[in-house]
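This is the structure I want to talk about, given as structure tokens.
The complex appears here minus one protein chain, its other protein chains still in place.
Order as written gives the chain letters A, B and C; numbering starts at 1 within each chain.
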Amino acid sequence: MSILFKKILVANRGEIAVRVMRACREMGIRSVAVFSEVDRKALHVRYADEALAIGPAPAIESYLRVDRIIDAARRSGAEAIHPGYGFLAESADFARACSDAGIVFIGPSPEAMELMGSKTAARRLVMKAGLPVIPGTEANLESIEDVARVAREIGYPVMLKASAGGGGKGLRMVPTEADLESAWRNARSEAQNAFDDPSVYLEKRLERPRHVEIQLLGDAHGNLIYLGERECSLQRRHQKILEECPSPMLDPELRRRMGETAVRIGKLACYTNAGTAEFLVDQERNFFFLEMNARLQVEHPVTELVVGIDLVKEQIHIAAGDRLAWQQQDVRLRGAAIEARIYAEDPARDFFPSPGLITRLSIPSGPGVRNDSGVYEGWRVPLEYDPLLAKLVVWGTDRSQAVASMQRALSEYEVAGLQTNLQFFRQLLAHPEFVGGQLDTSFIDRMLAGRTLKIAPPTELGRVAILAVALEMSRWAQQHRGDARPNGRASRWKAEGRVEELNHWPRS
Amino acid sequence: MSILFKKILVANRGEIAVRVMRACREMGIRSVAVFSEVDRKALHVRYADEALAIGPAPAIESYLRVDRIIDAARRSGAEAIHPGYGFLAESADFARACSDAGIVFIGPSPEAMELMGSKTAARRLVMKAGLPVIPGTEANLESIEDVARVAREIGYPVMLKASAGGGGKGLRMVPTEADLESAWRNARSEAQNAFDDPSVYLEKRLERPRHVEIQLLGDAHGNLIYLGERECSLQRRHQKILEECPSPMLDPELRRRMGETAVRIGKLACYTNAGTAEFLVDQERNFFFLEMNARLQVEHPVTELVVGIDLVKEQIHIAAGDRLAWQQQDVRLRGAAIEARIYAEDPARDFFPSPGLITRLSIPSGPGVRNDSGVYEGWRVPLEYDPLLAKLVVWGTDRSQAVASMQRALSEYEVAGLQTNLQFFRQLLAHPEFVGGQLDTSFIDRMLAGRTLKIAPPTELGRVAILAVALEMSRWAQQHRGDARPNGRASRWKAEGRVEELNHWPRS
Amino acid sequence: MNFELELRDDSRTSQHTLKVEASAEGQPGRETQFFIDGKPLEADWAEIRPGHYSILIDGQSYEARVQPTSDSRPGQPETWVVTIAEYDFQVKVRDPRARRFAGQALAHDGPLEVLAPMPGKIVRVLVGRDEEVVQDQGLVVIEAMKMQNELRAPRPGRVTEVHVKEGIGIEAGARLLRLE
Partner (left out) sequence: MNFELELRDDSRTSQHTLKVEASAEGQPGRETQFFIDGKPLEADWAEIRPGHYSILIDGQSYEARVQPTSDSRPGQPETWVVTIAEYDFQVKVRDPRARRFAGQALAHDGPLEVLAPMPGKIVRVLVGRDEEVVQDQGLVVIEAMKMQNELRAPRPGRVTEVHVKEGIGIEAGARLLRLE
């Protein structure tokens, strides 16, 4: 094993920055945070061993500023940079700038990133190798006329996708030609905003496909292995919100075939470090290569819980030149894991983002529960960045145990001060079709459209709700009048008094 | 698989009550809490589906009242009772009272409990079978004269142990005959208080022994398996405070021999459900049977993390008449786990208990971290019960990873309002001998006596400490004068204002 | 304290109005007794923290969290959301004092000011002055937290005023445009 780095700069924020720093702390590596003006008190700044300011709130002036991040790495003496996901994670230019500055970029080579970064180039590569891809365009499309023509050829519905894309941004489903123009406009403008590159391409839309991806790990010595799959079919507006490992639909045979296909694709690109090959699987269990994500995925924890391997620590070892500690036959899946992405958004208002002050935070724990968070009680979630607050991940001996464990964990999760999708998840996890594992990428949107997620409560809960409001109203009234408080039968006055003193939250 | 219970009463409080209820919730079983007057707002009452009051604060009038607990089970219609650990967990009378009332006791049979409950009887049984036990008395000793005589025979130092004992209560080490009388008095009075039974027995004290225990799981169909070992050598005043799985000193061969010995002992007692055979292992790796704990152990989570089996769920399945879902060869250890017991106690004052109001609680999470807790922010820890607040448990791919993970998790743990042993653990986990795995049952007491745990901080921290006090003093002064607050370079005034508003803790 | 509460569960399957009365309210040492439609409610409650209650009824243990709806005015709110397990209830107060506010909070006919549900940046205005819009028609696109969100018309009407233009930043609650 080669000598590890002494200091790593994490060019990111939020939960993934903290996730990487946790790995550093456990490996005895000092971590360096970079932060924008609104992030001075962010958890990743508090958590790091060192922290340097890199500019104003807008990402384009801070977290996307290659020059400032490289400079911060130089000033702090960091030997390597971990990009997390998003921001500069898939920027080959950034990776090059790092190596030019003599800093190790923890990720694949710039060449592999460029190859995979352009989804159209990746599609061509895979097609040439005779591996299955989804019908669509090979090249980017520059004019609405081209788009219309190709769309007519392959037939509606079609998908418009940002070539530089990811995370559902710059992505639009187009049911008919009538919807094409506005979809084209929105996709390009969103892509421009998100990736500073408006180019999009076209793909045939499969009916009720499942989104299954294979985790890859490769070292600089030619070893490349797959670590099982992740089922990411649960998406809202083409954005993953809940992921599982293993996929309820895969058997060992299909897992092996998809895994080996993913490894072949990785080898085509001389891929190293952590990466993910995304596939769509149709109802007949045919799988088509979708894209290669040349980075650590948001949903990597479900793989970690099932295979028992810490992917971030492996990334660091690989970047340091170590050989993989595992061979393919050492990789064993145990049990099942599920991840739910906890967002600051308001389901009651079409999931609009809900930034603001976290006045109360109590996270679930206990058997099989993991919470990867980037926030804390008292933190004001800024509106400039992604609304992801935390990832709730659970493990169980099988899928049904994991589902039960996720239901339990969600029931314990408490966030106040801003709106979250926790209640949405509680209802989703109780839905029979989800429990049954009947998933596809349009499942959520169907549920929401059909209003079938919310079910009628047991009648006796009405009384409880009424009493709770009555208690809260009299509390407000008396707080207003400044006099004393009603007293529950069992609760002694003094004890009540003490507890109140402790909890004067401002309402926000 | 037989039909599971619909409703289970948990005859306990604190973290273990919540732990059992979590399992119930995940199994779709309704949970019933019982609570004393001071526990109306306790977490286990809030967490349960149903809750019934059973009397005043002193355990002897509530959590030890068999009649009231059985009555609560009847009134709520619970079909089974889980006793947790402590309180009535090892009372054969209670187990009998349950079956007399037609309620399933989730644990071993009353006969097995009686046999193992009396440590002296268990010793005799094991001796007869030709299995190794520690030299000492077979019977209880009723007079100080007998004790003195036997002690002289086997030679000092000796241990006095409560026959009904557990958790270090009613247990005294006696270095010389001069210390015998007071030790005898204290042990009996503590045993009386803790177990309502003053009888104690005598054992030879091994030099620097290691405490290693084997987890057993047996069903009602004659299947009995062992689930690896736990190393419990880290004790303070003979009370376990940190446990590991696997033991750093065991190899597969010794593990197999101890495991099979434990199974033989279990079979002698026709043992069913979860139980633990405790052994002492001397420097030459000879092992001696110590006692059998006929209950779920506090430290059971380290086993769960390594073998991937939920012991509480298994207990419930076994009590419902199910066959074990695992056979011996299915039990595989993966990685390593460590548990630290977080107590409300003040290390600066000889670890005196520190009950009181929890004004701030922030628990660690992220990869490999589990926190089994019985408290919450705003809860006033009562002085009537055990000071255990929570159990911090971590998993790593090997011991060194687990140690690093525990160090990391401890660094994130935040409890304010009362004193805890968190800082003590941070120092312990940094100690080279601990990191090296050189453990024995007197390790902690030696460290404390030698003041070798606390090491000098890096000099630059002095400035930070001074600045922090200066900031806090001016905050106090200005809060007193009611004027504004100093403003840090990076922090904008308004933001500061908001955050303050949010956090007006009373100091306690 | 007396008031009427209109209870509606979030699945929209039930809705009814109840009279609630509180006696001996706020007299330290003495417990408050609540009556629902005249019937005393046998309950044991404890405040875990403001807005968060542990409630025991007939031995059943409930945790209820109460907060004013986000469109409530400060002071005495008129609509609350109660969360119990995975269920949400909307509770509207028919208390005279509260009704004063009701007008502002939930205007459902007549002119309607469309407010920004969150802070962000206006990236596109999709309608113009005097334009007729159908329900759910896109009005403006707001970008926040890296997402573009299309704000749709809550009901059909005519756009009489447009207060924002593309590129400007807005605070939560800012007036965007006026529907009549």
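Everything that follows uses one rule, which is that a residue touches a chain if its C-beta (ideal position, glycine included) is under 8 Å from a C-beta of that chain, and two chains touch if they have at least 3 such contacts.
Computed from a prediction, not measured in an experiment: that's the story for all the values here.
Participant: Who does the absent chain touch among those shown?
Facilitator: A, B
Participant: Check the options A:Ala33, A:Leu88 or A:Ile265 and report the residue that touches the missing chain.
Facilitator: The missing chain is touched by A:Ala33.
Participant: One chain is left out of this view; which of B:Lys6, B:Arg332, B:Arg349 or B:Arg446 touches it in the full complex?
Facilitator: B:Arg349
Participant: Where the complex has a chain not shown, which of B:Phe105, B:Trp184, B:Tyr226 or B:Tyr385 is the residue touching it?
Facilitator: Of the listed residues, the one touching the omitted chain is B:Tyr385.
Participant: Kindly note down the residues of subunit B that lie in touch with the hidden chain.
Facilitator: Considering the whole complex, subunit B reaches the absent chain at 169, 186, 189-190, 193-194, 344, 346, 349-350, 352-355, 360, 383-387, 410-411, 414, 416, 419, 423, 426-427, 430, 451, 454-457, 459-478, 480, 483-491, 493, 496, 499-500, 502-505, 507.
Participant: Touching residues of subunit A against the unshown chain: what are they?
Facilitator: 33, 40-41, 45-46, 48-52, 75-76, 376, 378
One rule holds in what follows: only the chains that are shown with their structure count from here on.
Participant: Measuring between mean CA coordinates, which chain is farthest from subunit A?
Facilitator: B
Participant: Report the inter-centroid distance (CA atoms only) between subunit A and subunit B in whole Å.
Facilitator: The mean C-alpha positions of subunit A and subunit B differ by 37 Å.
Participant: Quick check: what residues of subunit C touch more than one other chain, meaning two or more?
Facilitator: 44, 46, 48-49, 56, 60 - these are the residues of subunit C that touch more than one other chain.
Participant: Pull out every residue in subunit A that's touching 2 or more other chains.
Facilitator: 411, 490-491, 499, 502-505
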